[in-house]
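For this depiction, one protein chain was excluded, whereas all remaining protein chains were kept in their positions.
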Amino acid sequence: MDRIPILRMGDTLLVTIQVDMQDQTALALQDDLANRIAKTGASGVMIDISALEIVDSFVGRMLTSISGIARILSATTVVVGMQPAVAITLVELGLSLEGVRTALNVERGMELLRRAREEQSLGH
Amino acid sequence: MKSENQAIHTVLGADDASILEPWLDEAGAQDAGARRTMQAEATELLRLLRAAVAEGGDPTRLDGPAWAPVQDGLQTLSHARAARGQSAGDTSVFVLALKKPLFQLLQQQMPGDPAALSSALWSVTALVDKLAQRTVTTFQHAREEIIRRQQEELLELSTPVIKLWEGVLAVPMIGVLDSNRTQIVMEALLQKIVDTESGLAIIDITGVPTVDTLVAQHLLKTVSAIRLMGADCIISGIRPQIAQTIVHLGIDLQGINTKATLADALALALTKTGWRITRSPV
Partner (left out) sequence: MATEPSGTLPIASEQHIVATRQTVRLLCQELKLSLVDQTKMITAASELSRNTLIHGGGGWMRWETLEANGRRGLRLHFEDEGPGIPDLKLALTDGWTSGSGMGLGLPGSKRLVNEFNVDSAPGEGTRVSITKWK
């Protein structure tokens, strides 16, 4: 089973999903991310799905879970690079990815995380 | 090979001129140019028929593998004629005209045997009828396909995605918003959002006559898809009557920004994307 690598860039954890994941791989990613966020105290998680041509309900739920888990651990998650065909399919499937923040690309995703970080530090 | 098939095989083996010329005469081309085109079509069809029969194809059943090239040939013929704007009738007249030279040749080949002649004539007629039937069916499909594609192109033309400003796209929706149009708009708009890296899309519904629950659903789907990708959306062109209908029907716009005019929507879009406009005396 492949494990998706998690890279760290300052306060942000970066994940790029490029393979057609088995369900196990997705669950392992969820686990790994939770551990890494806790361990590093990261304030942001970026998941790049620009290479994913298929996002089904399992992957959708994984993204929602990661988002929720990260939030509890005081980190913001942003999913970037969703392909148009994927967005259309998810809407038709009825998956709203409630609570998952998205951005068009990595650049905007980083911007979103930066703003979230600022808001958080102001709020505390 | 059965004797009827043998008869067909023999009659098709006659020289080209004795089949093609009477065939074209019977089919009746309007002018020299049309006749030349028809000659090319006839030559090709004859070639395919000879090949199929030589392969051992059973003329009573056009669905065997030996007949596949003939099927394809008939389809090509239909499509070409459909594209030229001819009718299904013209095409079947052309194919049926092949009977005349074949009948004449059979009569010449079997002068003293009326029973065998009658049987061979029946085989030929059955075969040519099937060929004609096939062209008519594929012709209809070809026409439907052409019309469908033209409708799609028209639909695409009537919903252009316009770049209003850096990072701001607009789609003027004109006409009834059904699931077909929604699909096309979604695909075009989302792709443009990716290509131009635009963060905001304005969907203007000034040209949409009515908004009921179904139309609202289509709009909401489009907005959901835009938001899923990480962009935002403003719906503009909401006439007062439409606003009343929306409230009356209890449609939940789920926090989408709405504006009465495209101008207002643009102003909001600029603010949201960080633009400030100042005015100096000219």
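As written, the chains take the letters A and B, and residue 1 is the first residue of each chain.
Just so we're on the same page, a contact is a pair of C-beta atoms (placed from the backbone, for glycine too) under 8 Å apart; a residue touches a chain by one contact, two chains touch by 3 or more.
Since the model is a prediction, treat every value here as computed from it, not as a measurement.
Peer 1: So which of A:I66, A:L95 or A:M110 would be touching the chain we can't see?
Peer 2: Result: among the candidates, A:L95 touches the missing chain.
Peer 1: Using the document's definition of touch, tell me which of A:A34, A:A85 or A:A116 contacts the absent chain.
Peer 2: Spelled out, the listed residue whose C-beta touches the missing chain is A:A85.
Peer 1: Where does subunit A touch the missing chain, residue by residue?
Peer 2: Residues 20-24, 53-58, 60-61, 64, 83-86, 88-89, 92-98 of subunit A touch the chain that is not shown.
Peer 1: Considering the whole complex rather than only what is displayed, give the residues of subunit B touching the chain that is not shown.
Peer 2: Contact residues on subunit B toward the absent chain are 137-138, 141, 145, 183, 187.
To be clear about the criterion, only the chains that are shown with their structure count from here on.
Peer 1: CA centre of subunit A versus CA centre of subunit B: separation in Å?
Peer 2: For subunit A versus subunit B, the centre distance works out to 41 Å.
Peer 1: In their shared complex, at which residues does subunit B touch subunit A?
Peer 2: 183, 186-187, 190-191, 193-194, 197, 199, 221, 224-231
Peer 1: Enumerate the contact residues on subunit A facing subunit B in the complex.
Peer 2: Counting only subunit A, the residues touching subunit B are 78-80, 82-84, 87-88, 90-92, 96-97, 101-105, 108-109.
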